[in-house]
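Have a look at the structure below, then the notes.
Here is chain A:
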Amino acid sequence: PATAATYYSKDATVKDVVVDAATQGKVGNWGLGNEYEIQALLSKYGMPTTYLSQAFDMDGFDDDSILLASAMTYNELGLVKNSYQGGYNYGDKVKTIDMNDEGVAMLEDNIFTTDAFAKANPNTVKAFLAASVKGWAYACANPEEAAQIVYKYGSSVSSDHQLYMAGEVKKLVETDTKGNPVTAYGKIDDTAMQQTLDLAKTYIKLTDSVAADKLQTLTLDDIRDSSYFDTATAADATLGTPEKTDVSIQLKWLPQAQFMGYYVALDKGYYKDAGLNVTIVPGGGDISETTAVYTGQVDFGVTWVSNLIAANAGGMGLMEVAQIFQRSGLVLVYKISD
Partner candidate 1 sequence: MRNWKESWNRFSTVFYPILFGALMITLWQTGILHKILGADTFTLPMPHRIYTIIKENLPVIMQNVQATLIVALGGLFLGSLLGYLLGVVAAIFTKWGKGGLTLASAFNAIPIIAIAPILNNLTKDVSPNANIRSMVAKILVVTITSTVAMSVNAYRGLTEIKPFSMDLMRSYAATERQIFWKLRLPNSLPFIFTALRVSVPGCVISALVSEYFAEYIVGVGRQIRENIVLAQYATAWAYISVACLMGIALYVVLLIFESILLKGRK
Partner candidate 2 sequence: MQAIRKLPETDAVVNDGVEIKIENMSVRFSDRTGGGAIDALTNVSLDIRQGEFVSLVGPSGCGKTTLLRAIADLQEPTSGSITVRGQTPREIRLQKKFGIVFQNPVLYDWRTARRNVCMPMELMGIPKQQRTATVSEMLDMVNLQGFGFKYPHQLSGGMQQRVGIARALAIKPEILLMDEPFSALDEFTKEKLNEELLSIWSKAKKTIVFVTHNISESVFLSDRVVVLSPHPGRISAIVDITLPRPRHLAVKDTPEFSALVSKVRNSFEGV
């Protein structure tokens, strides 16, 4: 059966697909901290945790050099399935393996800052969180308008894809890892956080023994502080005057609907109402969001929890203050034969 199958049967089990692709050495991921869920999945099915470095397009998947490719539901998966500009138009000829269903989900987009900044500017943090959450709530209620707003703020992603993305991101914000609806946007779910931390401890491999040791001792309290979110979103919230009014937030990636909540909050004036003058700094550059926040280039950042854990193991002292995406958006996609 290992005769280099390229397409899998519609009914193939997850195990069949994973084992076959891994045996051929054709599982892809972008690496750079995005790989732990994939490694956890590979381990779950008894496979070695090596993978191919996947480029930022899906060409490798398209030309079969990668059989089981990583994709974010809101981004690459849309390109694979759809026919709009940049799309590969596979439609229903592909199936996915969902990390949430496999029990290896790790939490992704959050809002974080440094512990020191939060302690020094609690009102700013609260004001920022309240306004951002409001932005996300509006965006999820009106994904089409949100997509338009993001496009207006300089996104170059085609508006069709933007719209698709808004719809998928909405799902990640409104559903948790178990598939249950989320009650409070941005709330930190400690159970999911703990699962993320546990997986991180297993799969984040640090060369530096000091950092590796520190990673193992990390607890939830070292990586997240719910207090700002809780007070900011309490029904009777009274937000004091922000200590610092000019603040910036660095996104994890290029401007796109993945970050629509912040653009909506900016566009609708929620930040201004909270007394903040917010600059949104696009990501995707070589200075990662953790470094940018740590060095004080920006005040807030959006990152994946696993990246934050690694950074704190390294000694950065970052603190998550809200968890926007409540479930993992990572899937593995594979082609099926008709």
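Here, a contact is a pair of C-beta atoms (placed from the backbone, for glycine too) under 8 Å apart; a residue touches a chain by one contact, two chains touch by 3 or more; residues count from 1.
On how the list was made: all candidates are chains of the complex that A comes from, given by their letters.
Owing to the predicted nature of the structure, the values given are computational and were not obtained by experimental measurement.
Undergrad: So chain A is shown by itself and the numbered options are 1 or 2; which of them touches it within this complex?
TA: Among 1 or 2, contact with chain A goes to 1.
Undergrad: Mind listing the chain A positions that touch candidate 1 in their complex?
TA: Listed in rising order, the residues of chain A that touch candidate 1 are 25, 31-33, 51-53, 55, 59-60, 63, 65, 204, 206-211, 288, 290-291, 294-295, 307, 310-311, 314-316.
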